[in-house]
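Input: one structure, supplied below.
With one protein chain removed, the remaining protein chains of the complex are shown where they sit.
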Amino acid sequence: MSSTYGQILRLSIFGQSHGPAIGMTLDGIPAGLPVDLEALQSFLDRRAPGQGDYATPRKEADRPEFLSGLLGGHTCGAPLAAVIRNTNTRSKDYEALHDCPRPGHADFSAQMKYGGAQDVAGGGHFSGRLTAPLCIAGGLCKQFLAQQGIQIGAHLASVGQVRDICFDPLAPQLAQVGSFPALSPEAGAQMLAAIAEARAERDSLGGVIECAAVGLPAGLGEPMFGGMENRVAAILFGIPAVKAVEFGAGFHAAGLRGSENNDAFVMERHQVRTATNHAGGILGGITTGMPLLFRVAVKPTPSIAKQQQTVSLSQGIEVPLEIKGRHDPCIAPRAVPVVEAAAAIAIYDAFLEYNARK
Amino acid sequence: MSSTYGQILRLSIFGQSHGPAIGMTLDGIPAGLPVDLEALQSFLDRRAPGQGDYATPRKEADRPEFLSGLLGGHTCGAPLAAVIRNTNTRSKDYEALHDCPRPGHADFSAQMKYGGAQDVAGGGHFSGRLTAPLCIAGGLCKQFLAQQGIQIGAHLASVGQVRDICFDPLAPQLAQVGSFPALSPEAGAQMLAAIAEARAERDSLGGVIECAAVGLPAGLGEPMFGGMENRVAAILFGIPAVKAVEFGAGFHAAGLRGSENNDAFVMERHQVRTATNHAGGILGGITTGMPLLFRVAVKPTPSIAKQQQTVSLSQGIEVPLEIKGRHDPCIAPRAVPVVEAAAAIAIYDAFLEYNARK
Amino acid sequence: MSSTYGQILRLSIFGQSHGPAIGMTLDGIPAGLPVDLEALQSFLDRRAPGQGDYATPRKEADRPEFLSGLLGGHTCGAPLAAVIRNTNTRSKDYEALHDCPRPGHADFSAQMKYGGAQDVAGGGHFSGRLTAPLCIAGGLCKQFLAQQGIQIGAHLASVGQVRDICFDPLAPQLAQVGSFPALSPEAGAQMLAAIAEARAERDSLGGVIECAAVGLPAGLGEPMFGGMENRVAAILFGIPAVKAVEFGAGFHAAGLRGSENNDAFVMERHQVRTATNHAGGILGGITTGMPLLFRVAVKPTPSIAKQQQTVSLSQGIEVPLEIKGRHDPCIAPRAVPVVEAAAAIAIYDAFLEYNARK
Partner (left out) sequence: MSSTYGQILRLSIFGQSHGPAIGMTLDGIPAGLPVDLEALQSFLDRRAPGQGDYATPRKEADRPEFLSGLLGGHTCGAPLAAVIRNTNTRSKDYEALHDCPRPGHADFSAQMKYGGAQDVAGGGHFSGRLTAPLCIAGGLCKQFLAQQGIQIGAHLASVGQVRDICFDPLAPQLAQVGSFPALSPEAGAQMLAAIAEARAERDSLGGVIECAAVGLPAGLGEPMFGGMENRVAAILFGIPAVKAVEFGAGFHAAGLRGSENNDAFVMERHQVRTATNHAGGILGGITTGMPLLFRVAVKPTPSIAKQQQTVSLSQGIEVPLEIKGRHDPCIAPRAVPVVEAAAAIAIYDAFLEYNARK
């Protein structure tokens, strides 16, 4: 099974980039929760293509139609199901690629797995477009978490070689991200310039996204394989192009001493807190009540206009490749809400499991 | 649910560090596979404590007793079950900690989750000792994978500030790790010196472990949440102290351009290969047939002899803490086989799922 | 989680009877399998309403639109997703029922579970209409099993007090069921007469459905909770109105002696077979290669025109109830293909799991 996630929730994502529609079912949500469809649309708009110079000009409204699970603006206990029609497909762009897998894409591994039965148009089920239904599910979970006082936000920590400031690990500035998801306007401007430059050179850039959740109770998550890190990572790697995840101090912690990395416990307004947050709000897989903090690496868009080398699978020879079509020179900005969505799903699932044993 | 992993396999790990025993059940292994118990013991010995200056002097044989699943040296189709008795427990070392959670440990988050019902002795179910049954399961899966021509190996990429060379990403040198898991003897010696220095200063060190699997067929893994990265990460974060995971070029890829990061396809002895392996052998979540490569960050041992600050939960005040007992100044060396074990379980599970749809 | 089934497959069913649409996603199907959409439609037509005197006159084409998972008439590896629009809804029929739960329906238990947030129109997510997407998934699995030489068929063993002959337990007559699913035309005529009589008396009838699968290899199923009986029963009770399941001799076996109930092994054309089939083709949860045989009890349609007694939840008093709207006086005939569908899903899932460890 492939496109299914969750323990108390069960998310199932379906669709191919150039098929009739993409969508999701989300089973296991409690009944009676209010859903704000306008706020959901605003959230989806953050991911939608065609927003600026840094994104593909393919314009699709990404307006979900809910088929199930809502009644009078509330969840009704039936599985939530929503679809987004694919209206702007140009499959002919992809036909030549059937024999020649694009470097950095799933074309080759899918060909080996499915023996040619897979849908190659637009990347098929491997397309970044499948993050739209992930954002439907995650946007809903964000709302349900907010109803419990839990907020999630993310921003670009870097694009290519341009680095921005990071969240305050003790009190992340979730609300300060504008239309371009950089914390500081200066870094944002430099990131946009770097993306424009890469595009002009028919190339692409990667980036790092930092995400935080605040307001979590201490005690979410289960030991070993049910830990928050396991759950969050297991969904994050479902976002195409994510190649790395680190929690709290992450790889940096590996170079520290215990006396530096350990977060001392302190009393703050009669509450137990930690003086630092190298743990990213998670100890033993379980939330401490401090902000949950992680970063993901997004690789540079593999579809570039520059000539590359690939092989012809039918002829068994190396051939040059020039990719046509519409592609983001950097997908990291549009991936910011996707990372929030994935985190929200994992955290809400853990929240419900926490309730089960309270 | 906490300590359960797998899709076709179902691994369940149980036990507390100072309880009667620790162990595992592993359900779903095909019947009729030969098991080499001596080779398994050698693998477990790589993780066992008491091996050198860098490890805790607590000596326990870590000899599993198999209760189920084996007959005449082969798997018999019944779930595999094995236990290791805890013989060398010193619970009185831990009693004073009940009120004062140790920084960097699960003491506080477990207290919040379980309300004091949890077993605090030796870390209870959160102890690194629980990686012994993980190694039983993983050591078995390593053998089953080897029977399919798939090899897994890992080594220390760094300890504290000491870095070793890394695997050749196109042909990892799996067999070259000696009794101390460094690739180059010089780096190994420096790592041991750094660990000895940290111990002398009553402190601890973290490290980075690099792991590779070779011989994998192309096509393992499922799209989105069933991808190899999702599966491997979901089990790796079950190893205490792991705070980050990156595949292939990982975080480094985020700073590259697409033209740099994309792995060009080439023909090599009539086989499709990639000229580089920034993808770590995984595209779209699915193996390409190139070596599967990843690195994990292991944080410094949180138990240090140096004085730290914590709080008294009962009194609501800050108090100093000096941790007694036996602790590894750096757990990264002993975590090397644990990382191999975790990878083997995830990969063998994906291998069986791949068979299901072949 | 509610509406999700499967181990290697993952079926998710969504929709409410009077919502915008109903549908299903079916993840985990191998790629490259041919799909005959006309044959699927013929299968769905067997379940569709409006076919005869015994069924509700509500007419809806039940034509699924596939949104994902198909390409050029074959499965493509992406999750299969299909929806059926609800075009003929009459929600006003149901409004009066909100306060007064219908006896024998899920109205009351859903009210207790969801606190009023549930969709009551037409039974919401509890409606028998949700068996249409179950038949999409099951009709597909029937095709995939037929490609492996495995056939599934069912018929009415009884309607009310009218009993038909049963399948030959050693060689079920799967192909002999006509447009009304009775094995003998005489019993079929009596069943139709009994249904017409119940309808005239503003009442309803139940029935028993017998189902068989032939061509199964020996060895499908897993011990204990992964057995074929567990898997088949776990999906069958997802069909509204099913209240009992028995395999082989079932309840009758409880009154036999071991010497009567045991199926003697015999050699038949160099194959091991059993002389009788009281086991229903399953021993220890695992198929023997003999026909897999089971029966399910379908309770009488709870919606009857006759006056009944219920309570007003708001007033806390007993009140009489007359149910309006369109209802089958006996749903057992239309449930026959649904039982086949459910069996096909469970068996195909077990078949894929069997492959995983072959």
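Labels A, B and C are assigned to the chains in the order they are written; within every chain, residues are numbered from 1.
Keep this in mind: a contact is a pair of C-beta atoms (placed from the backbone, for glycine too) under 8 Å apart; a residue touches a chain by one contact, two chains touch by 3 or more.
Small disclaimer: the values here were computed from a predicted structure and weren't measured.
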Practice item. Check the whole complex and report which displayed chains the hidden chain contacts. Key: A, B, C
Practice item. Would you write out the residues of chain C that touch the absent chain, in ascending order? Key: 1-5, 7, 13, 101, 103-110, 112-113, 125-126, 130, 158, 160-161, 198, 203-208, 217-219, 221-227, 229-231, 233-235, 237-238, 240, 242-251, 253-267, 270, 272, 274-275, 278-280, 282-289, 297-304, 306, 308-311, 313, 316-318, 332, 353
Revision key, fill the gap. Where chain B meets the left-out chain, the residues are 1-4, 6, 8-10, 12-16, 19-23, 25, 27-28, 31-32, 65-69, 71, 74-81, 83, 110, 113-119, 124-125
Check your understanding: In the complete complex, which positions of chain A touch the hidden chain?
Key -> 8, 28-31, 77-78, 223, 352-353, 355-358
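Here is the rule we go by: only the chains that are shown with their structure count from here on.
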Revision key, fill the gap. Per-chain C-alpha mean nearest global C-alpha mean belongs to chain A
Revision key, fill the gap. Greatest centre-to-centre gap (Cα means) from chain C is with chain B
Exercise for review: Would you kindly tell me how far, in whole Å, the mean C-alpha position of chain C lies from that of chain A?
Suggested key: 38
Practice item. Using mean C-alpha positions as chain centres, tell me how far chain A is from chain B in Å, no decimals. Key: 26
Practice item. Report, in whole Å, the distance between the mean C-alpha point of chain B and the mean C-alpha point of chain C. Key: 45
Review point. Of all residues in chain A, which are in touch with two or more distinct other chains?
Key: 1-4, 13, 110, 113, 125
